[in-house]
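To keep things clear, I will list the structure first and then write my remarks on it.
With one protein chain held back, the other chains of the complex are shown just where they sit.
To keep things simple, chains are lettered A and B as they appear, and every chain counts its residues starting from 1.
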Amino acid sequence: MYGLGIVKGMAVTLRHFTETYLDDLRWAFRGGRYHNEEALKVRQHLGKNRGAVTINYPEEKLPMPERFRFIPFLVTDDPPPGQNWGHDWCTSCGICAKVCPPQCIWIKRGTKPNGRPKPEPEEFYIDIDICMNCGFCAEFCPFDAIKMDHDYELADYDRTYSHIHDKARLSKPISYWREIVPAKAAAEEAARELAEQSKGKRRSKDDEPEPQLADDVQRQLFYKGVLY
Amino acid sequence: MSDEALSEEAMQNEVVEVRVHTDPVEEAVERLTERFPEVVEDPRPDFGGYMVPANQIRDVAAYVRDELGFDYLSSVTGLDLIDEGKMEVVYHTYSIDKGGSALVLKVHVDREEPTVPSLTPMWPGADFQEREIWDLYGINFEGHPDQRRILLWDGFEGHPMRKDWHEPFYEEEHKPFGSRWPGGEVFRAEERNPYGKNVQYPAGWQPESLEFNPDTEVYAGMTVTREATPGLKTEKVTVNMGPQHPSTHGVFRMVVTLDGETVLKLEPVMGYLHRNHEQIGERNTFIQNIPFTDRLDYLSSMGNNHGYVLAVEQLLGSKVPERAEWIRILMVELNRISNHAWALGFLLNDMGAFQTPALYMITERELIVDFFEATAGSRMMCNYMRFGGVAYDLPTEFRGQPTMEFLDELIYEQIPRFIEEMDVYLTNNEIVRARGIGVGTLSAEEAIAYSTAGPVLRASGVPYDVRRAEPYSYYDELDFDIAVFYNGDVYDRYLVRIEEMRQSVRILKQILPHLRSTMGAPIVEGKPQYAIRVPRGGDAYGRVENPKGELGFYITAKTRSSNPERYHVRAPSFINLTALGKMCRGHKVADIVTILGSIDIVLGEVDR
Partner (left out) sequence: MATEALTSDVPVPDELRSNVFVTSLDKVYNWGRRNSVWPMVFGLACCAIEMICTAASRYDLARFGMEVFRATPRQSDLMIVSGTVTKKMVPTIVRLYNQMPEPRYVLSMGACASGGGPFKEGYHVVDGIDKFVPVDVYVPGCPPTPQALINGLIALQEKIDQQSILTAPWYRKDTPSELVPIPALGPDLVDLRQLDIIRRHAGTVQEHTITELAQKTD
């Protein structure tokens, strides 16, 4: 019969429409359907949701899964009291710059007063107009010093200066990383401790020898495959 | 066509009996070299395939197609062998009936003025591929009916894939670039170009010598011709659809010649999203190409990853751990469902059900995409597979639910529910039937000749699926049917996709127990490495059945090198478009949109 298809289609839409209001009622005494953490949890799980699935973005945000990757950032120690910057974890080993597929990382290795290379970057740049958010830099950094950020709210009116992130812009303390990805950060921490124990000595603070790659890779495997 | 040839053959000699038991390629090669003594195996170590003298390629191809049954010309690849002063064209042919691996033919020609006889007259599927090779390598295909540039525009200077051609932002032959570390000094490439842009002009070129008419490119071909037949005045109008058109699924353009409402001729014009994927791929190290493959067919990035890692794993000789294989299949099949959901939603959009079905499909797709985000880190650009495994194990929980429990729900309840819903509301819908049945038909012979793949091929009654024809991963252990329909029209392509989603669910149900039993097992062979060198050089062709069709990666590398020498993508969307003109002929203008939607193209893959 002609027209039946249209009626059927309209019925689906009507069902979704009414379900939204029924769901409203369901949540009425539990803090409302919108702007409510509990409700959002159900609503974002699309399989369990009834009615409209919309997330009211600026007011309520979809929580990002731990592995979500956006622009990378550099991990530093928590700044000591009274200071703005903590110690960089990055040793300027250059692995991230080598593995980065579109080659958007520039690292200038620091030098000691005696002219020998210092395991610390003097400058570190990422051009976020090139970065493809692939996560290789974070994946292969043997020092957990570069991580993928979850901050996606980066809209800007100009790109000339603001889209090349320099070291100051990139650096974020480890406590930030623990905050956005608690489980993975804990796993990494445990793995680091394990690695240090197996090495038998704690690293001294300022003149650290470059660790062997094999150890580090094993460590990565540890928290990627087994622990996490 | 091939069947007849085979049965004729069978009457003449008794090889048929043996053929069942041997590898079809081996047996075919035996006969081929017997018939053409000039055809020899590729002498270079670790390279496969057979060298054919350029002047014999037509005869050999005809013999291979008609007598040996290798009737499907899957891929044509051009190569620049600059060290040897040669250009090479590689043909991958398959046998639709017998399945199995490819019979690879190679032609070497001189690098100066390379000329190869065109195979387009006998295999129309070679049309666009040969044009692409002409465009990027400058190999001249003698006898090609319409040899013009396809991805770039007429008048572009040079053939950019040649090894001695350098683009404006050329920095070094291979990555990683030396300027990044240890003395990395940040710059934007355009700052160093005198024009401040990604452009270059040949020496001595003076702009005055050109008439600047920006309209020539966009409005090329738009004409009205009047034929004043006595008593009847007819008009042929050539119009332009795209590149900015809401229903071309991206930046695709068609130049259509119409007689009234009827399509007389349709010519696809592409290249509006040509992102130099292959050229960048040859500069990248092996691992750096993985995230780039995500951006080929950006609706099914898992499948792209899979095809690429399969090809490189052949060169590396990796062994993939069991769990990694199951996870790969899980991801790829989920990806197939999400891709088909999107494709069908937009097919309905093209049929006139504006937006609403697409909105529902997108919502259903979001659920799968969310899972990708939790597992691989990004909704679309998964970058998930690695050589010898996958990057991460499945997360322990998803949206506050244990992952396996979530997958159970997803695979046993949600996905089947939505497929059934779609089936109930759409399959027998009178508009879908009216606009789909009998529109854009392609017969089985044509589908093979045009080298179409995937749902387009199977809707025409050819039961060819790489997962069955040449099983990779664990597909030979899995129980599923190839979705085939026989009318080859838009409606059947729609049905094939629905059926494929059902089969994917069937596969997914079978792999869940394996995922449970391998919990905690290694997901990648050895240690994850970033500096990968292939132990042996040579060439490798990895192919997978992507949602759009057969996706193949042809890779050649030198021994111990960290970069591919040649990196070619056999893009199913691109090659399926070859048949578009054929399918649209004789239909109405409004059907073009539906037919295009039923091929399901993604421009990232068409133009690469």
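One rule holds in what follows: a residue touches a chain if its C-beta (ideal position, glycine included) is under 8 Å from a C-beta of that chain, and two chains touch if they have at least 3 such contacts.
Every value quoted in this text rests on a predicted model; they were computed, and no experiment measured them.
Q: So one chain is hidden, and I want to know which residue out of B:Leu273, B:Ala353 or B:Val593 touches that hidden chain in the complete assembly.
A: Considering the complete complex, B:Leu273 is the one touching the chain left out.
Q: Among B:Phe47, B:Trp153 or B:Tyr474, which residue is in contact with the omitted chain in the full complex?
A: B:Trp153
Q: Which residue from A:Gly3, A:Pro58, A:Gly82 or A:Gly115 sits in contact with the chain not drawn here?
A: The missing chain is touched by A:Pro58.
Q: Can you list, in ascending order, the subunit A residues touching the missing chain?
A: These residues touch the chain not displayed: 46, 52-58, 61-62, 70-71, 101-103, 127-133, 152-159, 163.
Q: Against the chain that's been left off, what residues of subunit B make contact? List them.
A: Per the touch rule, subunit B residues meeting the hidden chain are 151-153, 155-157, 160, 166-172, 179, 187-207, 210, 212-214, 217-218, 243-246, 250-251, 271-277, 279-280, 283, 291-292, 295, 298-299, 358-359, 362-363, 366, 379-381, 603-604, 607.
Keep this in mind: only the chains that are shown with their structure count from here on.
Q: Given the complex with subunit B, which residues does subunit A contribute to the contact?
A: For this pair, the touching residues of subunit A are 2, 4-5, 8-9, 12-13, 41, 44-47, 53, 64-69, 92, 94-95, 97-101, 103, 105-109, 117, 123, 125, 127, 132-136, 139-140, 148, 164, 166, 214, 217-218, 220-221, 224-226, 228.
Q: Which part of subunit B faces subunit A closely enough to touch in the complex?
A: Listed in rising order, the residues are 175-177, 179-186, 188, 284-285, 287-292, 295, 353, 356-357, 360, 363-364, 366-367, 370, 373-378, 381, 383, 391-393, 395-396, 398-401, 409-410, 413-414, 421, 424-425, 428-432, 520, 522-524, 527-531.
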